[in-house]
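Notes to accompany the following structure.
For this depiction, one protein chain was excluded, whereas all remaining protein chains were kept in their positions.
All chains are identified by letter, namely A and B, in their written order; residue positions are counted from 1 within each chain.
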Amino acid sequence: MRKPIQKIADNIDESLFTIHTFDASKAEQTGYSNYSYWRSTWQMFLKNKVAFFLMVLICILLIFTLIQPYLPYQKLPTEIYLDETTNMQLRNQHPSIEHWFGTNSIGQDLWSRIWSGTRTSLFIGFIVGLFEAVIGILIGAIWGYVRKLDRIITEIYNVWNNIPTTIILVLLTYILRPCLSTLIFAMCITGWLGMARFVRNLIVIIRDREYNLASRCLGTPTGRIIYKNLLPYLVSVIMLRLALAIPAAIGSEVFLTYIGLGLPVDIPSLGNLINEGRILMMSPDLRYQLFFPAIVLSVVTISFYVIGNAFADAADPRNHV
Amino acid sequence: MTQENLLEVKNLVVTFGKKKNPFYAVNNVSFNIKKGETFGLVGESGSGKTTIGRAIMRINKSSGGDILFKGKKINGKINKELDREVIKKIQMIFQDPMASLNERAKVDYIISEGLYNLKNYGSEADRKAIVEKTLLSVGLLPEFASRFPHEFSGGQRQRIGIARTLVMEPELILADEPISALDVSIRAQVLNLLNELKKELGLTYLFIAHDLSVVRFITDRVAVIHKGKLVELAETEELYNNAIHPYTKGLLSAIPMPNPKTERNKKAMPYNPSIHDYTNHPPSWVEIKPNHFVLANEAEIASYRKEINS
Partner (left out) sequence: MKKILEIQDLVIKFNLRGKTLTAIRGASLDLYKGESLAIVGESGSGKSVFTKSCMGLLDQNGWIDSGHILYNDFDLGEFKTEKEWLNIRGKKIAMVFQDPMTSLNPLKTIGKQVEEAVLLHRKLKKSEAKKIVLSILDDVGIPEPEVRYKQYPFEFSGGMRQRVVIAIAVACNPEILICDEPTTALDVTIQAQIMDLLKNLQEKYNLSIIYITHDLGVVAHVADRVAVMYAGDIVEIGLSDEIFFDPRHPYTWALLSSLPQLGIKGEDLYAIQGTPPNLFKEIKGDAFAPRNPNALEIDFIHKPPYFEITDTHKAKTWLLDPRAPKVPRPALIEKLILEGNEVV
């Protein structure tokens, strides 16, 4: 045996060369990783400054739409305001101290109309989104997991999907009174299809993974397998779709109002407001009536879109550094 | 070790694919597993060994033949009571510890899953006690119950998988390549654990593997499977020392031994299936020596006997 490098070995005390008493428990000390999925997701999300800013913005917007009627100096959205002196309708007034966004062509205060409209549109968006989520996930999960039902539900989906939404809406509006509940009802019964298909595809991918087989071997019933094994993996993608469903629903409402199938004029909504504004688009004087609702709609849509995407990216465990 | 047969597999056939042109994953396989023994099933990928395991667990449907557990037929449609009994008595350990545990559930739930299904416990305190006891019996600490699978190493996760099956109080455990995905030094820990549990709880194992050196250490009898058919079955030492079928011989010679002096110059002896001519003389399952079976036709049996006697 040749001598080792002198400089390290020389200064070491002889007594150190004795056998250390072996402590088996020390051998078991593992590296405990303090990784929490949701905390990592939240941290990744916060890194995206734009998304965070927009999320704060949307929260403020939401809170504002809810508390706006209770603030002082607010006007009623459907009341027609008369000029005190002439007793004529205050039509097409520009934004002023009295009416912060001006008035529309029949003298209604635009500021309160816009917030009332945003309330209505957001309400529609959330309800439709929620329905889509609950029914879509339920049906999608069963469709994807229970092999026997796959064929039959696929056939139903194919038929239902091919009927254009517009036709269903026309029919329903014709049969029932055109009002808020009709619109929500119509959008709900066509909206869930996309979510169901999406969830079904994901479930088909993960249903035969080993941990699901293990659960089957243990006799776990289908419901609990879906609830405990499959859905937790889909939470992030479901959140994304929800976040996109809301602006989609609002957009649909705007479109339907545009073609005359939407809400009646006495219920303000972003769709109604934009429609009214559109008529006056040509005269530069009155453009403000289109301007304000369009901005609100754009902000809402873009925010939800960006937040949804940022959240989906953050929730993907592969992006967790 | 009594002579009673715990599991009997008779002419099992499992096919995949269309009715007109099915793929025979398992083609007329028969063997018995006696109570208290460790039975090894060895084959390469695509041989059908995992499919057999899954057919016994009733995850895959059998297309023919019978599987009898304690004399009762368990494949095909069975009544609820027998189904419950089978779930309780026959359990499976999976290959990949990374994929076989639910990442989003706590270890506590993973181990108690079987208990929830069978309602095999009294109160909540009972259940917790069972989970604690089981964790200790596989060499893990009871405090691990509140953690998630990703916080553990491969060997520890495999132990959690074993604990999961033990709460069911099974009699037969199918171990589907339980150590292939583990590190070399961890394999020994898990194998020792399996042996220990077998002695303590009187378990019977069906050990499915492709690693022949491990199979030699842990099994009492071994069956070799090739493309859906059993080609040889014997007691372990007999098979390793006196293999008869050319496929078994090829398989044994391909195992690399940790001895550079012999290994360096060893050449592979690949198995060539075309050495069998089964067009006019189909093979049958023959007991060529006591408790040593081979798949061969008459001509081959004659030549094998000559080899044995020489």
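Assume a contact is a pair of C-beta atoms (placed from the backbone, for glycine too) under 8 Å apart; a residue touches a chain by one contact, two chains touch by 3 or more.
Fair warning: this is a prediction, and the values are worked out from it, not measured in the lab.
Novice: In the full complex, which of B:Leu212, B:Ile225, B:Leu239 or B:Leu295 touches the chain missing from this view?
Specialist: Here the residue in touch with the unshown chain is B:Leu212.
Novice: Give the residue, chosen from B:Met92, B:Val131, B:Ile208 or B:Leu251, that touches the chain omitted from the document.
Specialist: Once the missing chain is taken into account, the touching residue is B:Leu251.
Novice: Even though one chain is hidden, which residues of subunit B still touch it in the full complex?
Specialist: Against the left-out chain, subunit B lists 44-45, 153-155, 183-189, 191-192, 195, 210-214, 216-218, 250-251, 254-264, 266-268, 270-271.
We take it that only the chains that are shown with their structure count from here on.
Novice: Residues of subunit A touching subunit B in their complex?
Specialist: So the residues of subunit A in touch with subunit B come to 30, 32-33, 35, 37, 209-211, 213-221, 224, 228-229, 232-233.
Novice: Applying the document's contact rule, which stretches of subunit B touch subunit A when the two form their complex?
Specialist: For this pair, the touching residues of subunit B are 54, 57, 59, 84, 87, 91-92, 94-96, 99-105, 109, 113-114, 116-118, 150-153, 156, 161, 164, 168.
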